[in-house]
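A protein chain is absent from this complex, but the other protein chains hold their places.
So, subunit A:
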Amino acid sequence: MAEDIQQKLEKYRTAPFDARFPNQNQTRNCWQNYLDYYRCQKALDAKGVDTAPCDWYKRVYKSLCPLSWVNIPSSPISVSIRIVHECHLLSTFPCVAQIEKWDTQREDGTFPGKI
């Protein structure tokens, strides 16, 4: 099994067709794989087993998910300027909070999904 996973990971190019999400809107696909990766990590860590198989989900969500949904900005100043600018373009209310970042939310304990 582990060899199969390694082979699959080595041959990985992009997210394959997933029959659970056949339509154009792939939001759920991104969300499900993001959840599955962190759930896999949590479950295998708890068992004390190597978490390498979880990397499949990571590859898929990194292929599918919009960066702005997931990533913590690497360079705080320049990226937060861009985010604030995007925020002002999208709404007329004061832009105080950052656009949601799932990684940030997980760290803050405010991630709405169940892991």
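We adopt the following convention: contacts are C-beta pairs under 8 Å (C-beta built on N, C-alpha and C of every residue); 3 or more make two chains touch, one makes a residue touch a chain; residues count from 1.
We take it that contacts and distances are computed from a predicted model.
UniProt lists the omitted chain of the complex under the protein name "Cytochrome c oxidase subunit 3" (options: "Cytochrome c oxidase subunit 3", "Scarecrow-like protein 3", "Sorting nexin-2" or "tRNA-splicing endonuclease subunit Sen54").
Along subunit A, the points of touch with the absent chain fall at residues 27-28, 31, 35, 69, 100, 102, 112-114.
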